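Heads up, one of the protein chains got dropped from this complex, but the rest are sitting where they should.
Moving on to subunit A:
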Amino acid sequence: MTDQTPTNTARSTLSSAKADTTIIHVEGVHKWYGGFHVLKDINLDVAHGERIVICGPSGSGKSTFIRCINRLEEHQQGRIVVDGAELTDDIRQIDNVRREVGMVFQHFNLFPHLTVLENCCLAPIWVRKIPRKEAEATAMEYLERVKIPDQAKKYPGQLSGGQQQRVAIARSLCMKPKIMLFDEPTSALDPEMIKEVLDVMVELAESGMTMLCVTHEMGFAKTVADRVIFMDGGEIIESAPPEQFFTNPQEERTQTFLKQILHH
């Protein structure tokens, strides 16, 4: 977390170093909901420290795809390998992957019966078996990073949406994950709270975290993404660095989508 580092230099230094280390490997993935074909032949390799933004129209399968990566959804065909572990029916393997992959949801999904601090400590204590004292110290550290250490003793129901989402990010980070998944983390928030969450995410990106982020915040994509992926109808239509994606999209569907989204 070096606040002073300009975003672009951070990005270029990292992208040169990470080329050979694939952390997520997705190969020929298909998924159906009953008879409905949601994901069609998805192929993607994500390198260590890479920041990927996924966008696309509603119903295009972005959430479904990102949720396949920590097996909240099952894929029926193809391979997904995360940090060397392939996702199959093997529950042990799934838990191993989930331990290394944090996820932030659109609706926060904090545990309402636990305080902010307890939300953050729960998984480290019960999954990672870290002593409570240590887990609490780590949690406070992360709560400081998302700038709400003073809310630690409160319950989620007593916080604003933006604060809740920052707690959710801190909660995931407390597990010290290698990968963070974000599924539209700002779309349930009022405009004035979006920025406080995006700021946290930008900082996180600058710290070198591998991130997959479904979002329509194009400003965020431009500042931090290494690659922007456009999905439509369950397929990856286009995948390009942001400069190229926004200024010179190759596919017609991307162009139409960008026109719509940038006009609003």
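Side notes on the structure shown:
By definition in this document, a residue touches a chain if its C-beta (ideal position, glycine included) is under 8 Å from a C-beta of that chain, and two chains touch if they have at least 3 such contacts; residues count from 1.
The rule we apply is simple: contacts and distances are computed from a predicted model.
Hidden from the displayed complex is a chain whose UniProt protein name, among "Putative aldouronate transport system permease protein", "Amino acid ABC transporter membrane protein 2, PAAT family", "Dimethylglycine catabolism protein DgcA" or "2-oxoglutarate ferredoxin oxidoreductase, beta subunit", is "Amino acid ABC transporter membrane protein 2, PAAT family". If you put the hidden chain back, the residue from A:99, A:147, A:195 or A:222 that touches it is A:99.
Panel shows subunit A; residues 70, 72, 91, 95, 98-99, 101-103, 105, 107, 109-113, 122-123, 126-127, 155-158, 171-172, 175 of it touch the chain omitted from the view.
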